[in-house]
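For this view, one protein chain was removed and the others were kept in their places.
Lettered A, B and C in written order, each chain numbered from 1.
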Amino acid sequence: MTISTNLVYFIALPLFSSGLLLLLGRKADKWGHIFATLVSASVFIIGVIEFFAMQGREGEARAATQKLFEWISVGSLQVDAGLLLDQLSICFVLLISGVGTLIHIYSIAYMSHDRDRRRFFAYLNLFIAAMLLLVLGDSYLNLYVGWEGVGLASYLLIGFWNEKPAYAAAAKKAFVANRVGDVGLSLAIMIAFTQFGTVTFAGVKEGASGASAGALTAIGAMLLLAAAGKSAQFPLQSWLGDAMAGPTPVSALIHAATMVTAGVYLITRSNFIFDASPTAQLMVVIVGAITLLFGALIGTAKDDIKKALAASTMSQIGYMILATGLGPVGYAFAIMHLITHGFFKAGMFLGAGSVMHGMNDEVNMRRYGALRKVMPITAATFGLGYLAILGVPPFAGFYSKDKIIETAFDSGGIQGILLGSITLLGAGITAFYMTRVMVLTFIGTKRWDEKAHPHESPFLMWAPMAALAVGSVASGFLLNSGSALVNWLQPVVNANQEYHSGHLLPPIVVSIMALTVVAIGVAIAVLKYRTVPVVAPENVLGITKAARKDLYQDSFNEAVFMRPGQKLTAGLVNTDYKVVDGLVRLVGWVVQISASNLRNIQNGYVRSYALIMVLGVIALIAAVWMVTL
Amino acid sequence: MSILTSLLLLPLFGALVVGFLPASNAKLVKQVALAFSLLVTLVSIVMALSFDRNNSAMQFTEVRTWISAFNINYAVGIDGMALVLILMTTILVPVVFLAGWSESENGRWNVKVFYILLLILETMMIGVFSATDVFLFYVIFEAMLLPVYFLIGGYGSGERAAAAMKFLLYSLFGGLLMLAAVIGLYIISVNQGGATFDIARLSQLSIDSTTQNWLFLGFFIAFAIKAPLWPFHTWLPTAAKSATAGTSTLLLGVLDKVGTYGMIRFCMSFFPDATKTFTPAIITLAVISILYGAFLAIGQKDINSLIAFTSISHFGFITLGIFALTSQSLTGAIFYMVNHGFGTAALFLTAGWMIKRRGSSQIADFGGLQRVAPVLAWSFFIAGLSALALPGLSSFVSEFLVLLGAFAKYPVAAILGTLGIILAALYVLLAVQRAIHGETPASSAGISDLNLREKIAIAPVIAILVLLGFYPKPALEVINPTTQTIMTNAGVSDPVAKVVK
Amino acid sequence: MDISNYIYLSAILFTIGAIGVVVRRNAIVVFMCIELMLNAANLAFVTFSRIHGNLAGQVTSFFTMVVAACEVVVGLAIIVAIYRSRRSASVDDANLLKR
Partner (left out) sequence: MLSAPNLDYALLAPIMIILGGALIGVLIEAFAKPAWRARLQLVISLAAIVISFNQLVRVRNDGSSIAAVTSVSVDGAGMFLQGAILIFAFLGILVIADQDNFAPQASALPGSAEEAAAIQAGKQQTEVFPLTMFAVAGMMLFPVATDYITLFVALEVLSLPLYLMAGLSRRRRLLSQEAALKYFLLGAYSSAFFLFGAALLYGYSGTISLNGLTDAIRGNTGNDVFLLLGIIFLSVGLLFKVGAVPFHSWKPDVYQGAPTPITGFMAAATKAAAFGATLRIFYLGLDAAQTSWKPFIAVISVITMIVGSLAAISQRDMKRMLAYSSIAHAGFVLTAIVSLSENALSASLFYLFAYGVATIGAFAIITIVRDSAGEVSDVNRWIGLGKKSPLVASVFSLFLLSFAGIPLTSGFVGKFSIFSAAYESGNITLVVVGVLSSAIAVFFYLRVILMLFFTDATTDSISVVIPSILTRISISISAIFTITLGIAPSLVFDIAQDFAYFLR
């Protein structure tokens, strides 16, 4: 564990710049965005330097830590504001700052017409700072601060154009859904503290071996709930579709590359918990599988290009979560798929952004068609991303997704077959809807409405897309050559057993099967979408209708949570008034009534006063007489 | 004469000086009052600096006989908990003066009376936290209600007279119950080695369990009314709705803390066994308050009662923290009291400004403030974030400590409490969405942003919320010794971690 | 004839007086009933003095007679004043002060 002093810059720089831009207000409008991009770039450069420095160091000395100050120390709870940069977090740092910088550059052009561009860049830097804190925190509590910081940043960014009430509601929905996940994370921390007396990763890792199975499963379940909340996995996935209300660079950065992968990071980071409790791993796998299919099905029916890509993100992350549930070897492949997905999905989102930019913010794909002639570069970069996500051999997706399908099969027994076939089916459906997107947008006949006259986006927009396209082509090969990533992550996730042990099916057979399924998907899509009606047809299969409504996830949430919640609130408001306050007013009323009755006894006649006195005396005599008897 | 007594007498002296100023010159009155409150803040900071961190006994103590017949004396002294609460009070008062510059104009009486009442209230607020004689505490605890009664009734809005009356009656009823308990305690001390009202000696008394339960209830109900716990809370929203922003800040920010402070200082140290018998019931009440307050906050139409209900939910957290009795939860609860003071101050003051600008306190009447008054919108947003305990702000540290500490002993209560943070997100973001986001309706187009004075008023509060969030060490360092002494008095120790490394 | 019979007599007189005050309407008659009660007490005093053989009771009865006289002076003055301004001595007419 080498002690380094410049980990703090990862967080301090972007935080400082975001604070500066927000506080300076209008004055920073001219240079605000440039400054923010430079800060993000400098963080990336520091990351690269740290990466090479880490490679220079051997074995144990690779991971670097830095203790900033003692944050909370109460009784046996000692929490320092400490940062940890090890093999796992450096991957994330590079991904976040790299893709982040590219998106900063892209946003300079994309948001050029927006009056509040400075505020947008301030929020982006805030997000970068929070995300880096999340991945660099050395204890669950520091991670939690980054975790909610990222939630806040995504709330601000989704609700950037909050003058439209729908966008403001979407932002609220995202934050509240994340908050449900955060409950899981805080409960996990509490259980960990009561079990191990500490909340740092190292401490929990040490204690994990001695803890009871029940406690470990509980922590695992809670961590899974947190991951589901943040990475939009089943059952907390309803907010991702609406999150597209934010500007496209936001969707690219947050809802494709970085934030939604936080859940995968959390599970990988707490691998010692999941390895020690098989039930928790089973839960992770089930959630991954369900979301995988869930996202894919929704993707097939969405006409809004961004919602389609969002659904695809949900299903791809389902793959990663499923991979993390397949035991030590799965973690590495999940991270690999995460990195490759970061490249090609961000690239595709930026492509979609440049298409919308060209078609003056038209999102309905049925209004696109044959854009490849007019926007060749966007078509090319989007196409490379498309090939990558399909898993066509030379591209990145092939290396990462196939490895996941392989490990799914290798997990053995009926579970292996079941998981393997689900992942294969998923790959097929992904091929279908991605081809649908490609055909509707770039190929096919022109279906633009009169006003639209699309044009290619400026250099500042297509350059980052090109860079990401290169990434989506090369990253798979580089990370996989000589299983570089697996060995690199080995000390963190101790994936030391030879992952070649007992294959259910030889890897080559699995890849062939995957390619055939993909081919079938592509074919179906091409045949189906030769002619595309501008208005979405009504008489469609039940499944498509359901998929258009996001498989009724929103109506389910409303029916189960929202409406009863509102009724309960309204009910409580008037019971509070009637019952609780009523009781108080009742006491007042009773006192009032008895007071006025007492008043009437005083009727003004001397003789009745005398009578009261005599009755009083007689009562006294009777009482004393009884007492003395 | 210890610095504490001089701190107590300073605002009183200020009230006297303000008394002699010409009522016509409102500006002068306000400036003098503000100057005195700042002086008090200065003195309290000097006191805080000279406070000895690692000695958990009472400091700056001073004892003078008052009523010799009952061995009642003017005894003051502060430990970590009292110091932190006094500092909160002395910082909040100048902020309230500065923020509510025009609050005193349209009242029943002139400006002078407003500031005299506030300065007297400040003396009593400091006094109530520093009294180490139960009788002195009780006298201030009751007398404190009158300035607030006149402030709400005289300078409030809406049916302020009824709200003031309800507030006073409710607290007085609690106070009278406590009087019976104070007398009981005194009599027991008479039969056990000399009549005394001194806290330290009273906590040594051995009381049989039934009397202890009754006395505990006498104290506890008075404090549960003061810091509104679930069934006794109905006076708070009406009072908050009618009072001016400044008065409700002090009412919720400081006065209600006397309730929770009392639970720690008196209920726990005098009646340890009764505390154990009643703890499960109180924990249930606390959890109900958390969820009930949150649900009702969601359903509120008026912005002031929304903030009031959020405070009821926060007081549920504080009480949960107190009665879970682990060092994390107790320190968290005390730290929570301080943070809640600043958080509520920020909420009420910004809401007060919004109401003053818009003229109505219904949330529905606001909209799109972000475009028209960004600084006001941002400060309300940050205040809201502190209410939903966003990490990075101080309320997260305290709320997390409370829940973490409570989990060790009462897991179910802690889990339900943690669900509360979802509801917190809901009621804050719903209010923010209605008031700040959305289009700017024509009616609130002309709203002006915060002027310099208001910015200066709110800046320290937000700075404290952020600073204590990132670096809570100075506050926690002072509170920890008090928690240890309370825990040892109550004969309770922290549950040890299950897996011993 | 046993001396204690006088005690019963005085008790009876006292109760008659007490009931008289409650039943009768005319102020003068009410006042007379009060005097009757006082004299019943006198009788009791004298009888007890005889039973105990010391003179304290009899001395007390002198004092009560004097006091009763004063009461008459004051009482009649008030009743006459009421009568002159109201033309009626009935006790029930005096019920303006009520509730």
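Just so it is clear, a contact is a pair of C-beta atoms (placed from the backbone, for glycine too) under 8 Å apart; a residue touches a chain by one contact, two chains touch by 3 or more.
Here the structure is a predicted model, which means the values were calculated and not measured.
Engineer: So which of the visible chains would the left-out chain be touching?
Structural biologist: The omitted chain makes contact with A, B, C across the full complex.
Engineer: In the complete assembly, which of B:Val17, B:Leu172 or B:Val499 touches the absent chain?
Structural biologist: Residue touching the chain left out of view: B:Leu172.
Engineer: Could you tell me which of B:Asn54, B:Ser68 or B:Ser206 touches the chain that is not displayed?
Structural biologist: B:Ser68
Engineer: Using the document's contact rule, name the residues of chain B that touch the chain not shown here.
Structural biologist: Contact residues on chain B toward the absent chain are 66-70, 108-109, 138-140, 142-143, 146, 150, 153-154, 160-161, 164-165, 168-169, 172-173, 176-177, 179-180, 183-184, 186-187, 190.
Engineer: Using the document's contact rule, name the residues of chain A that touch the chain not shown here.
Structural biologist: 588, 591-592, 594-596, 598-599, 601-602, 604, 606, 608-610, 612-613, 615-617, 619-621, 623-625, 627-628
Engineer: State which residues belonging to chain C touch the missing partner chain.
Structural biologist: 7, 10, 14, 17-18, 21, 27, 30-31, 34, 37-38, 40-41, 44-45, 47-49, 51-52, 54, 56-57, 59-60, 63-64, 67, 70-71, 74-75, 77-79, 81-82, 84-86, 91, 94-98
Here, only the chains that are shown with their structure count from here on.
Engineer: Quick one: do these chains touch in a line, a ring, a star, all-to-all (complete), or other?
Structural biologist: Graph shape, chains as nodes and touching pairs as edges: a line.
Engineer: So which chain is farthest from chain B, going by the mean of the CA atoms in each chain?
Structural biologist: Max centre-to-centre separation from chain B belongs to C.
Engineer: Centroid of chain A to centroid of chain B, CA atoms only: how many Å?
Structural biologist: 37
Engineer: Report, in whole Å, the distance between the mean C-alpha point of chain B and the mean C-alpha point of chain C.
Structural biologist: So the centroids are 66 Å from each other.
Engineer: In whole angstrom, how far does the Cα centroid of chain A sit from the Cα centroid of chain C?
Structural biologist: Comparing mean C-alpha positions, chain C is 97 Å from chain A.
Engineer: So which stretches of chain A touch two or more other chains?
Structural biologist: none
Engineer: Can you list the chain B residues in contact with two or more other chains?
Structural biologist: Within chain B, no residue contacts more than one other chain.
Engineer: Could you please specify the touching residues of chain A with respect to chain C in the complex?
Structural biologist: Chain A residues touching chain C: 599-600, 602-607, 610-611, 614.
Engineer: Spell out the residues on chain B that touch chain A in their complex, using ranges where they run on.
Structural biologist: 166, 170, 231, 233-235, 292, 295-296, 298-300, 326-328, 331-332, 368, 370-371, 374, 385, 390-392, 396-397, 400-401, 403-404, 407-408, 414-415, 418-419, 421-422, 425-426, 429-430, 433, 436-440, 470-473, 476, 480, 483, 494-501
Engineer: Could you please specify the touching residues of chain C with respect to chain A in the complex?
Structural biologist: 18-19, 21-23, 25, 30, 91-92, 94-99
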